[in-house]
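Quick one: the structure is below, and I'll ask about it shortly.
Apart from one protein chain that is not included, each protein chain of the complex appears where it belongs.
For reference, chains read A and B in written order, and residue numbers begin at 1 within each chain.
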Amino acid sequence: MEIILPKFGLFFWTVVIFLTFFLILRKVAWKPILRALQEREQEIEARLQAAAEAQKKMEQITQQNEKMLQEALLAKEKILKEAQELKAQIENQARQEARLLAEKMRKETLQEVEQIKKSLKDEIKKEVVEMSFYVAEKILSRELRNKKTHDSYVEALISDLQLNPKRVTG
Amino acid sequence: MYSWIQRLYIFLLLVITSFPLKASDDTNSEKFDISATLFHHVLETHDWHVADIPLGGGEYLSITIPLPWLVYNPQKKTIDFFFLLGHSEKEKNQIAQQKGYVLHHEKLYIRNENVLSPDGKPLPEFEKEVEKIGAVWKPKKGSHRVIEQDGTLIALSDELIDLSPSKTVLHMLLVGILLLIIFSKIAKEYQINKDKPPKGLQSMFEPVIIFIRDEVAKPNLGNRYEAFLPYLLTLFFFIWFSNLLGLLPLSSNIMGNISVTAALATLSLILTNINGSKDYWKHIFWFPGVSLPMKFLMLPVELIGIITKPFSLMIRLFANISAGHFMVLSLISLIFLIGKNGTSAGGTIGGILLAIPFTLFIYCLEFLVAILQAYIFTLLTCVFIGQAMASHEEHH
Partner (left out) sequence: MLPETVVLGEMAIDKMGAAIGAGLAALAAGIGIGRLAAASVESIARQPEASADVRGAMILMAAFVEGVALFGEVICLLIALL
């Protein structure tokens, strides 16, 4: 019978002990533990979120890098192409210039040759003239003994010279 | 190194084999009285009986830690605090009688002088009652009865309020201190081990704390769970640790005392009703959605319902834990029954062979029951509070 009847003393002490330890434990244990657990959970959540964000960012960066690489490749090709073009242009130009130069040189050479030819011609003319003079002198010196013929002849020569210079130079 | 299961087995074996030693308290008597042994172990006592060491020749050295009595005497309006030191109830009673009390079946009564005339004879109005042993009467205050002690008739009054820190109270205090040590240590570890995975005690109890928070408090209490969580955690661990301590030899059966479970259930009752929402009270006093006569019919039903819920909490915990203790003690008593209280060696060995496996089984079950009952008490408290707090829809 006694077993089923609550006793006031034990009831009272149970309430007192339970509530006392509840109040102490709440202050000393539960609040710090629960706070620590909550903080840790929040931290884990925050870190997971941060990790996800970092991954996202990483992916973005990788994408960007790839894009940049692609762009760089394109740029390289472009530059190469341009360089090739430039090279070709330069070559062309150089060739052209060379050709022009060659032409010019040829012209100059031709001119010089022409000049030399001219001067040679002049000299030859001179020579011819001198030789002609000489010959003429020789002839004249023999002919001039005869004054009359001599004069006429000189005159004839002169007129001939004036009238037909081509014949003299040619 | 032993594996944990081996350790558990050894522990259980040690626990169980130490029980017969304890049950041997009562070997003095010729016939083994199961009922007396069971109740002696289950009920609260005012001393902590550790062991009886046989000295040979039927003599025993009884190792007992005496616990104080603390009683309020309404006749004298005093609070008395004293020890009753003695080997037998008779010796203790002699000390009690000097202080005006009578110790009868481990319970203290006031020696009722009010019914006696100065010469020690009963007053005329009580004469009739006082002459008959076992007579009970209720004059004005308290209950009075007559017993025979040492050949004389004594009138007792149970007006006395016993506030003694008994063995159960002492063990409850022990449980509280144990909780305080363990959980304040864990709380400190959380400070030290910040940003590190839990270890040791911390990792042992963290899942339990999280379980109580996420599986018990959150689903039932909604967003107000944080305010109740410390209470629920204290309740759970208090009951669990008490049950576990109760399984140890030399300790007392804490949650198997109806006073203890009644106290916890009362706290649940108070907590449920002070957090009752408007709808909760409306459901009790003016049940919605039924006809007018039904409303009046529902009122007493609902009013009784307030009490029956914590009442079932009280009975459930008390009965489960007591039943476990009764089972274990009954099985161990089998040894003394079959062994004819130690006089038959064959019977004793047979009894041991029979009782130990059964006891082991019941013990394993009791370890489960210890945590299960703590869980159920906490969960149901939580459910009741949650139901009281919730605003019901009108479809009921």
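In the analysis below, a contact is a pair of C-beta atoms (placed from the backbone, for glycine too) under 8 Å apart; a residue touches a chain by one contact, two chains touch by 3 or more.
The structure displayed is predicted, hence computed values, not measured ones.
Trainee: Just one of B:I315, B:L365 or B:A390 touches the chain that is missing; which is it?
Mentor: B:I315
Trainee: Tell me which of B:V136, B:I177 or B:M204 is the one touching the absent chain.
Mentor: B:V136
Trainee: If I consider the whole complex, including the chain that's not displayed, which of B:I34, B:I147 or B:V383 touches that chain?
Mentor: B:V383
Trainee: Write the list of subunit A residues that the hidden chain touches.
Mentor: So the residues of subunit A touching the unseen chain are 1, 3-4.
Trainee: In the complete complex, which positions of subunit B touch the hidden chain?
Mentor: So the residues of subunit B touching the missing chain come out as 134, 136, 215, 219, 312, 315-316, 319-320, 323, 372, 375-376, 379-380, 383.
The rule is short, and it goes like this: only the chains that are shown with their structure count from here on.
Trainee: Report, in whole Å, the distance between the mean C-alpha point of subunit A and the mean C-alpha point of subunit B.
Mentor: 98
Trainee: Would you pull the subunit B residues touching subunit A in the complex into a rising list?
Mentor: 39, 42-44, 70, 161-166, 168-169, 172-173, 176, 179-180, 183-184, 186-187, 190-191, 194-195, 206, 209-210, 213, 226, 229-231, 233-234, 238, 257-260, 262-264, 266-267, 322
Trainee: Which of the residues in subunit A come into contact with subunit B in the complex?
Mentor: Its residues touching subunit B are 2-15, 17-22, 24-26, 28-34, 36-37, 43.
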